[in-house]
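Only one protein chain is missing from this complex, and each of the others stays in its spot.
Each chain gets a letter, A and B, in the order it is written, and its residues are counted from 1.
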Amino acid sequence: MTERHSRGIRIGLIGFGGLAYLTLIGLPGRLEASAPIVMAVVAAIGVGLALRSDAQRHPPAVVLRQALIAGVIGGTFIAILVGVFAALLGSGVRIQPVLDKITPPNVAAWYGRPTPAVARGQLAAFDFLRPALVVLLGSLAGGAVAVVAHRAVAARSGGARVPAQTRWIVIALPFVLLLAVIVLGQPAVTIGGSNKGTLRLLLAMLAVAAGLFAVRAARLGRERRVISVALLAGLVTLPFLLDQFQNAVMGIVFIFVMMGLGLNIVVGYAGLLDLGYVAFFAIGAYAYAFLSAPFSSPWFSQQLSALGLPADQPLLSFWQSIPIVMILAAVGGILLGTPVLRLRGDYLAIVTLGFGEIIRLFMLNLADLTNGPRGLLNLAPPTLFGYNLGNPRDIFILALLGTAAIAFVAFRLERSRIGRAWVAIREDEDAAQAMGVDLARIKLMAFAIGATFAGMAGQLYAARQVNIFPDNFSLFVSIDALALIIVGGMGSIPGVVLGAITLKGLPEVLRGVDEYRIVLFAALLVVMMIARPEGLLPSERRRLELHGESDATTEQIAEAA
Amino acid sequence: MKRPPILLFATSLTVCALLAACAAPAQPAAPAQPAQPPAEPTQTPTGPMQAPAPAAGPGTVVIPPGSKIRIGGSFALTGPIPDPGKDIRQGAEIAIDDANAAGGVNGFMFELVAEDGACSGDQGTVVGNKFAADPTIVAVTGGTCSGETFGLKPILLKARIPFVSPSATNPAVTGEDCDVCNRVALSDGLQGEVDADFVFNTLGFKKVAVMHDSSDYGKGVAEIFRDAFQKLGGEVIAFEGAKVGDTDFRAPLTKIGAGQPDLIFFGGYATEAALIAQQMKEVAGLENAKFMGVDGAYTQQYLDTAGAAAEGTYMSFVAGDTQKDKMDAFVEKYVAKFGIEPSKLGPFHGQSYDSVLLIVEAIKKVAQTDSAGNLVIDREALIKAIRGTSGLEGITGTLTCSPIGECGAGGVQVFTVENGAFKQIFGFGLQ
Partner (left out) sequence: MSQSLVVAPSLQRRAQTTRWIARAIALLICALVIARAVAVSLAESYPLTFWASQLVNGLVLGGVYALVALGYTLVYGILLMINFAHGEVMMVGGVAGFFALQLAQALGWMRGPAGLVAVALLVVMGVGMIGAMLTGVTLERIAYRPLRNAPRLVPLISAIGASLFLQYSVLLVFGVSPLVYQRPALISGGFRVGPVFIPYTGLIIFVTSLALMGALFVIVQRTRLGRAMRAVAADRDTAALMGVDVNQIITFTFLLGSALAGAAGVMLGFHNSVIKFNSGFIPGLKAFTAAVMGGIGNIPGAMVGALVLGIAESIGPSALGIPAEYKDIIAFVLLVLVLIFRPQGLLGEALAEKKV
């Protein structure tokens, strides 16, 4: 009995923490009139999720009583907190210099009252009870939903599953989404108002993501082939359907896919945890910058004029630069890879992180070469037969082409002798060596190939940005690249695409919530890792490792222990 | 023979795509506008269903009655310097409020579409494309940082959207090749040179050390100061860098202290400047050295953070014959709306207000109402109107745009801190 009470109290306290946090970051003030409703819904969701498992074990009355306790506890505390704020604000104390978001509008939103009522301290006694009521009602609703949902699930679970239908739904989904993108693109359609562009972007990204699942859902053989081709055709039309902003976002997403595919070789295949991968991205970008805008670099333009070459125009075009950038990046990979050959795991991680920072610091401080923090300006965009490919749509197309090329190479490598050697050293370095794998050579191969891909991505990135600065190559790029392959699913090529959409695309969709953008994104990252540690679209091998029978039993043992 | 057909198909598709991409501009979307990017679906009238927008060519913005005049804003709301970024955004919001309180344009109100440029070129590009893709965006205020502005620049130039940056000080932001690029901030060059002159001639110091925060802005102004000071015949004993966000400067200061300079000049923002001013008191060789910062640090935040150590330090700022009444009125509205003194966050709120003011006044000049009651703004006319601004009374002074888009008012002022407040002792506007 007491145990059940304590559970309700605990949920109430945790709920209070969550709601207090939302208040402190100023959400109610942002929602204005709808704040009480949203807060009630938040409370309902929280309590519903918390009581989800209780609903399976206990009768409805017990569950509802817990919801009641949680609501009373959480509501009382919230009412006290908000009441204290209101009283302070009403008596003229300025809380804002310390707690930035505790302003009269924010507090007033909790009460559903106009701002002046709080600012001048004109609140009725009943007003102070309102937040408690809001939370209590939300909490009870959550408990009720938990009970009802449990009933519904229990009723449904008896029915037979319909795999064939779900499969076709999954396969049809990307095409439906693509259609929605087209429909929304018509000027006459005004769904979403001023956020229509963002909505379309979201739909386009969902379409790409759904396409990845559709391929997997299709049966091997003819069906999968036909669907892949149809999806590819859909993907190729995408740049022509989207507007400039959406193409710009998709472009950066696929540049990160290129980079992610490279990192996937290093981390996903070979298991070498590289936190300084941005170094190669930067090498690619700066190499292209020197080749296409030598006039921007004091040292280069000096050398060129000393040699009697014209220093005011690109040395090489975008296409001519590609092989040179690839070679430079590969050399960079070997140079930075050699000293760390013997390091393992986290030691490798921190050293590579250091390398990434060293490269950035050199870019920042070798002002003669890189123009320091002022960056290299006016890089040449890619051109083809005199046509400028520098606009967002064509950059997106180039990124798609680059992705296709890299994905093809990565796909073939994974199944080659080298690929198997990578997996071998990932699983057990010593055993792999004992089996005749030349560790140094194989690791350097991984570093060099991964670096090459990152260099290509860097070149395209530089061509897209036109002006590049050392700040574009901070540690956060490495973290993004690593996070995207893990979110997508390690070692999985489609996973990289999905991860890039999540990590680079989602924040752009979340622009609507401007200052809450990063907090929301970070919370999603944590939740995603907890809900799906193997990644959104794991490679088959990885999924079996994590959810295979043998592993399940060891996990159970661990749980029991 | 399993895979090749797919591959072949895929390659042919991608090749088709590429060809289509090249062919696209051949279909004239807007023949009258050669500088226009390939028309976007949202922008081009595609059929008879199109709303009653008579002359809605891409070269004009047509605002139907009841809609607002949308001005984009790229602000550094996240990233390394969110405090000045937020200040700039809030300054712009006050300017929009004022413009609306004054009746807007022919009854049309203004709206600020704030986006996070994050002080990075990367985000600047995305924000720029977002504005360019939105046919309702008339003009842009921002970006906060130079790198961010370089991300916006090529895109807005192509989309024919004029922008006015309140705070990007890199000399290359404006130029003859860019008619949409304007700024209210003064280019770094001016400030560094005046500061060097002040230190060498007025203070009479011959031996200084220069520090910077490795940012585009801070290092830029520090380099100009160093070069100008050396040209005057002074000795720069050290040129040392730190990072935005560093809090412990004792090691580089100790190194500088070994040379016993008369003054340390720091290019960077308020927090770092305050910490250097404070920590140099602890370092051997710097007991009697003075400290001088630049406009990025000319804030209340500097005074609050440095505390007693701020006394007697010098700070330069770029401003015009600041209209004191206007500035006071602005600060009053700002505090009423946001609950915080603007100078607690950053130095550029005045410039931000003025860049919006510049845009608003130019829109007032070129906006016309058509027969259907729509407000029509011609983009090219707006670009010219902004560039043609002359004698506009802003809160940082009288704004006049030079032929390359330098619209900042006034000149460099030097302040010293006395009893916890800035007091001007040198430079522009001093009687």
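Just so it is clear, contacts are C-beta pairs under 8 Å (C-beta built on N, C-alpha and C of every residue); 3 or more make two chains touch, one makes a residue touch a chain.
The shown structure was predicted, so the numbers you read here are calculated from the model rather than taken from an experiment.
Among A:P59, A:P114 or A:P533, only A:P533 touches the chain left out of the display. Looking at B:D83, B:D227 or B:E311, the residue that reaches the missing chain in the full complex is B:D83.
For the chain left out of this panel, the touching residue among A:I37, A:V84 or A:L99 is A:L99. Where chain A meets the omitted chain, the residues involved are 21, 24-26, 96-101, 267, 273, 338-347, 349-351, 353-355, 357-358, 361-362, 364-365, 429-431, 433-434, 436, 438-440, 475, 479, 482-483, 486-487, 490, 515-516, 518-519, 521-526, 529-530, 533-534, 546, 555, 557-558, 561.
Listed here are the chain B residues that touch the chain not shown: 78, 80, 82-83, 85-86, 214, 239-243, 245-248, 250-252, 254-255, 257-258, 271, 274-275, 278-279, 282-284, 301, 304-305, 307, 340, 344-345.
Here is the rule we go by: only the chains that are shown with their structure count from here on.
Only residues 5-6, 9-10, 13-14, 16-18, 20-22, 24-25, 37-38, 40-43, 45-47, 49-51, 77-78, 113-116, 119-122, 125-126, 129-134, 136, 146-147, 150-151, 153-155, 158-159, 170, 172, 214-216, 219-220, 241, 339-340, 344 of chain B touch chain A when the two sit together in their complex.
Within the complex, the chain A residues that touch chain B are 94, 96-97, 103, 185-188, 194, 196-197, 225, 228-229, 232-233, 236, 239-241, 243-249, 252, 364-365, 372-375, 377, 384-385, 387, 389-394, 397, 400-401, 404, 464-469, 471-472, 508, 511, 514-515, 517-518.
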